[in-house]
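As you look at this complex, bear in mind that one protein chain is not there, while each of the others sits in place.
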Amino acid sequence: MMVLPRRAFVLMAAAGVVLPAGVRAKPGEVEALIRAVAGGGVVRAGRVRLAVPELVENGNAVGISVGAEVPAGAVLTDIHVFADGNPRPGVAHFRFGRLSGGGKVATRIRLATSQTVHAVAVFADGSCWHDSVSVLVTLSACLDD
Amino acid sequence: MLVCLGLLGAAEEKRSGYDDAGPQVRAMQDDDLANPAFLWVQQGAAVWGQGCADCHGAVEGMRGVAARYPVVERGRVVNLEQRVNECRVERQGVAALAPEGEAMLGVTALIGLQSRGMAVAVDVSGPAAGHVARGEAFFRLRQGQLNLSCAQCHEQLAGQSLAGARIVQGHANAYPIYRLEWQGMGSLFRRLRACLTGVRAEVLGRDEGLLGDLELFLAARGAGLKVETPGVRP
Partner (left out) sequence: MVRPLLNVPREVRAGVAFEVRILIQHAMETGFRRDAMGMVVAQDIINRFECAVDGEEVFSATLHPAISANPYLAFSARLGRSGTMVLRWVDDRGGEGREEVSISVS
């Protein structure tokens, strides 16, 4: 079996992901952002589900979806998404109006490195719900022009 | 494992880059509303409407064309980009499109899309045979600081992992593609440049005959695979 020279790995492993890996959000930054969203209230698990693939081939476009379970009578107003391993942890803030058809949103995001993605759903009664997923980001191989 | 290696030469099992991609990349390619390449296809349709349609009619008439490109003509290999520019300059009397500009990527993606699902079937007979042979020789040539040939990666190592990425068989059946790494659309030539740069080899010139030979060989080597244009790759 042919084995690639070690040098080949080193030379070809440069990823070129646009967000610089290594420059992470400061420890505690995401926690502080979540606390700010909750306005000092409690943040509970449940009611919100974040779906992110656990293994990602290229951090430039990672499909995510966030779904909130909205019980009868409750009104979802906001969903925030944070990524703790990006240089800046803010990803998106979604607002749901009266004509929104249920608390679901999907998009594609950049992940600079392996990290944890967080979603926080806020309801009109002020209650706050949290979910998170740890993601492993592999690099892509060939160098680019 | 050992027995699996080297079988590709015998055309045992051709796998497109799609087959070796992860579920998210495949899902993106499977859904035309999620595949960003369709933003370029839409631009291609605008180009088509500005003159091409006057002679060719609806673009659906191009079905099957991309599956049999590149072709050999008057002693040289002509790919789809070159054919489009030939039409613009010699027949339509307008300026050539920048070879890797958005308009060219768009119109070649649009033409390629008409053949989606059809088997790649280039003509390798007669005068084409020599070009295919030259392309294959280049494919097997060890080059660059890493002294690697295309074949070493795309035949012997195909299926293995390189720094986290799976090494694919290196087929050309999905071009132009939307590549996540580029965050945009790119031609087959751009992909080939990336591979050549990867092994620290000299990059072929756009108008070098050898590039055409290589593109024709790649198509011949991928014969029977389905056209996937516009594909999505990591």
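Order of writing sets the chain letters: A and B. Residues in each chain are counted from 1.
One rule holds for everything that comes next: a residue touches a chain if its C-beta (ideal position, glycine included) is under 8 Å from a C-beta of that chain, and two chains touch if they have at least 3 such contacts.
All values reported here derive from a predicted model rather than from experimental measurement.
Contacts of the undisplayed chain with visible chains (whole complex): A, B.
Residue-wise, the contact with the chain that is not shown comes from A:91, picked out of A:30, A:50, A:91 or A:137.
Summarising the interface, subunit A meets the missing chain with residues 18-20, 60-63, 65, 83, 86-88, 90-102, 104-111. Interface with the hidden chain, as seen from subunit B, comprises residues 33-34, 36, 38-39, 42-43, 183-184.
We adopt the following convention: only the chains that are shown with their structure count from here on.
Look at where the CA atoms of subunit A average out and do the same for subunit B: the two points lie 33 Å apart. If you check the complex, the residues on subunit B that touch subunit A are 1-2, 5, 21-25, 27-28, 145-146, 148, 152, 156-157, 162-165, 167, 180-183, 190, 193-195, 197-200, 203, 234.
By the touch rule above, subunit A contacts subunit B in their complex via residues 1-2, 4-5, 7-9, 11-13, 16, 18, 53, 55-58, 60-63, 138-145.
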